[in-house]
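With one protein chain held back, the other chains of the complex are shown just where they sit.
Should a chain be cited, it is by its letter among A and B, assigned in written order, with residues numbered from 1 in that chain.
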Amino acid sequence: MMAPSGALQTPPVPAGPPAGDFLRVERLTKRFGEVNAVDDVSIAIAKGEIFALLGSSGCGKSTLLRMLAGFETPTSGGIQLEGREISGLRPYERPINMMFQSYALFPHLTVWENIAFGLKRHGQAKERVAQQVERMLGLVQLKPYSQRKPHQLSGGQQQRVALARSLALEPRLLLLDEPLGALDRKLRAQTQFELHSIIKSVGVTCVLVTHDQEEAMTMADRIAVMSAGRFLQVGAPREIYETPATRFVADFIGTVNLFDGTLVEDEPGHCVIQTPAGRFYVSHGITGVLGQKLSVAVRPEKIEISLQAPERTDANCFRGDVVEGAYFGASSLYRVALADGTKLQVSVPNSERHGAVIKVGAAVYAYCSPESLVVLTS
Amino acid sequence: MSLTESLAESIAGSAYTAAPRRWLDRLLHRNWGRTAVIALPYVFLVLFFSLPFLVVLQISVSEAEGVKFKSLWDYADGTLSLHLKLANYAFLATDRLYVNTYISSLRFAAACTVICLAIGYPFAYFMTKARPTLRPILVMLVSLPFWTSYLLRIYAWKGILDDRGVVNNLLLALHLIDEPIKMMYTPFSMTIGMVYTYLPFMILPLYGTLVKADPRLLEAAGDLGTTPWKAFWLITVPLSKAGIIAGSMLVFIPCVGEYVIPELLGGPQTLMIARVLWEEYFSNNDWPMASSVAVSMVALILLPLVLFNRYQTDVRGEGADAAAPAGGPR
Partner (left out) sequence: MIGRLGRFWLGAGYVFLYVPILSLIVFSFNDSKMASLWTGFSLRWYEAIFNDDEIISAVWVSLKVAFASASAAVVLGTLAAFAVVRYRRFSGRTAFLAHINAPLVVPEVITGLSLLMFFVAVENLLGGVSLRGLLTIWIGHTSICTAYATVVIQARLSEVDRSVEEAAMDLGCRPFQVFYLIILPSITQALGSAWLLTFTISLDDVVTTSFLNAPGSTTLPVLIFSRARLGLDPTVNAVATITVVLVGAVVTLASFALVRQERRRAEAAAAAYREAVAAAAV
């Protein structure tokens, strides 16, 4: 597994569930003209794991997925499934199935025939085909719709047909291309859990591609954040969120407050970083050089604001004025302008129905604990 | 890692050497099908379209010798001599009648195009204004004449415009005229025939473009203070440019080379180049001359065609596909 570069933090970052050798990608590269869409990527995925490739469009995640499926041939590098090299095999020769973003259901076939399609191509006996199709229909709860054609189904139903079709062959590896991209918001939340539970109940190893962080965090066991064809960080959702490896990852996932500063103290138990906004006291030391330039990241929900000053005001504490306040029901988001001009984003849960409201224009103290800070060198 | 190290690693790690025979199979298998798909229509068209034209080209510069033609080249005394009779082309380029005929063809085609546009544009526009349920019927009614033989429909005009045709008979019966008006075999009758035949070819592309226009643009214009008349000229017309050009090309280019309409409805004043070709072949039996006319007709049409093609590729970006990378990053 690729270690996140640039993270000089101790204690060592937990690596998530143990990586296995079920699917192994080795130094995979895909070149289009002058550009490496996928640039020297390696990863090992365990059996039964749900692995997400997360990134914005153009980062290479779809190209990587298509190479796994067989629709693109790698420029260099290899792909091994259960120890067998598959990068030279055509899509119809691989024990891998893909669920397409547009579902790609066969419009002239019924739901039943769509699901049976792959089984028939592999020469399965009629009874076996019927048995398996019925099983799949039950799995996605579409039994009453088996004789309908795709255009007679809603978006959510079409997606379930696509899933059933790709699971019918009991593939060794399931690929999902933006599985929730085509669904509307409400349906998305519900489908996320359904999809996750179906995949886990079947136990198939799964690689999914998405640009939606929420999708990745909800569905995956491990996430790889991708940019410009490379993996920036690989880890469990919690790890990616709470311990980002680079500024890019910190900024990409969720919202974050980033401060650039210099290292002024560095001990085994703590370190201090001086930034234009203020002093940060971090609860662990880093093996760095005094005077080194680095960044501190702190998530909005880890910051508290109040009209009264906290106990310690020498570090991790900032005075500022509230310039914006947005009410989201479950929480409120405030923007606090600090002395040096930085705008701090603070998220406060509305845990009391009639709690104290912080008005725009109020002068407040914003503070956070030493444990809530993340130090980034790149 | 040095180049050779990484290369060795990639070869060892890849499947490329693992199954060489399968690769060869795939290479052969894939290209075969593709070649056949491209080759079959290509060969047919080269054989029965381009090759015949080359024959025409050859004949246009040949000397007729009874039913055959003298060879274009011969080799004697160590010299290879080429006999290209360019007299026909010289004649075409200088003879007043031919030059006038070319110009006349272009003028009639242009007139027809302009008239079709003048009639067809409002027609297509009003079609888009109809109720959505009515529109398919309107479209069908415009395209129905196209499916019936155009020869028969041109013949119908003969019956209408003839000296003893419907119009004249009606006017005579109503005592509006004493003698039949000569409408047949004139530029007038031919133009009516051409406009009649090609009007659907102007209306349908225009309709196709206009119906896709976003009505909200006009609403925005109105909101900003533009009168409907001005909005029509400033917004609707420019945005339908593609349809106008497509329709005009679909009318102009075939009109230049029209034969049947000039023959049935035209007369001595309607000089059209296609009739000249026909006469050279069928009446004068002058194959080289007919061929020369054919070649020069192609040259005549080539310019507007190339321009139209250039415009199409700009609009659709198809020209880029020759240089585009295979697929590109998704």
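Here, contacts are C-beta pairs under 8 Å (C-beta built on N, C-alpha and C of every residue); 3 or more make two chains touch, one makes a residue touch a chain.
This is a predicted model, so every value here is computed, not measured.
Novice: Given the contact definition stated above, which residue among B:Y89, B:Y155 or B:F232 touches the chain not shown here?
Specialist: Residue touching the chain left out of view: B:Y155.
Novice: Which listed residue (B:V61, B:C112 or B:V142) would be found touching the missing chain in the intact complex?
Specialist: Of the listed residues, the one touching the omitted chain is B:V142.
Novice: Consider the whole complex, including the chain that is not shown, and state which of B:A93, B:A130 or B:I177 touches that chain.
Specialist: Touches the omitted chain: B:A130.
Novice: Go through chain B and note every residue touching the omitted chain.
Specialist: 30, 33-34, 37-38, 40-42, 44-46, 48-53, 55-56, 59, 68, 119, 122-123, 125-127, 129-131, 136-138, 140-145, 147-153, 155-160, 162, 164-166, 169, 196, 199-200, 253-254, 256-260, 263-264, 274, 277-278, 281, 287, 290-291, 294, 297-298, 301, 305, 321-322, 324, 326
Novice: By the contact criterion defined above, which parts of chain A meet the unshown chain? Give residue numbers in ascending order.
Specialist: 69-71, 90-92, 96-98, 100-102, 104-108, 117-118, 121-122, 148-149, 151-157, 165-166, 169, 186-187
In this section, only the chains that are shown with their structure count from here on.
Novice: Taking each chain's centre as the mean position of its Cα atoms, how many Å separate chain A from chain B?
Specialist: 55
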